[in-house]
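Missing here: one protein chain of the complex. Every other protein chain is in place.
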């Protein structure tokens, strides 16, 4: 069995956002044993798994990533699309754009504290698109 | 064919540890052609592929990651669980929590120098759990 759906997320402001429920609401009845692949179809946003409970974790992600990959670095040449653009590309590849998550007993088999984050690195991005693929 | 197993690793101290043999010892007879997916069910540890021979590589990983993502950064707000906690979350998303590795002729098709690392970012973590899924 293979199932696939393309999904447009609601718009999010720059930062890290929990989208686990939004993703699982799109899924079909899941198999006993399988996998879910997620791709984000963009080069200035990312997806990752991280802590799903305390919003200060997500705020610290936004703050720290901005220090790790600063805007207006004197080495950047690709600056035509604004100071948030090249850092967004760099962050996207540091965090990643695909995830593959096991399905067990008809549910995503994540750890208790794991959730799916949308990482929005642009100041004013259009809504982001994901491709969800379930196979078993 | 799809096969899945959840595995609790032995406890590891903070640092980077080769777990290739531990993982392969859990696998069934592997198909001629397939894939192995690994998820680590935690938000303060990670898994990655890297050099499997010289332990100083793994020590340098621990030392450098602690410089890249320092403890006690003045921007961190999520500090209730100790100075190693927020850096552990950040490192987990920079390194990643899922891997999908090809299986060829009944073996993991890794490069000669590639091994699977468990990256333990907490000082005193409980044993970590992985989900292994083989499909073909």
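Here the chain labels run A and B in written order, and each chain numbers its own residues starting at 1.
Just so it is clear, contacts are C-beta pairs under 8 Å (C-beta built on N, C-alpha and C of every residue); 3 or more make two chains touch, one makes a residue touch a chain.
Please read all numbers here as calculations on a predicted model, not as lab measurements.
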Mind listing the chain A residues that contact the chain we can't see here?
-> 2-4, 6, 37, 39-43, 68-69, 73, 75-78, 86, 89-90, 92-94, 96-98, 100, 129, 131, 133, 135
State which residues belonging to chain B touch the missing partner chain.
-> 33-35, 48-52, 54, 56-57, 59-61, 63-64, 67-68, 94-96, 99-102, 104, 109-114, 117, 135-136
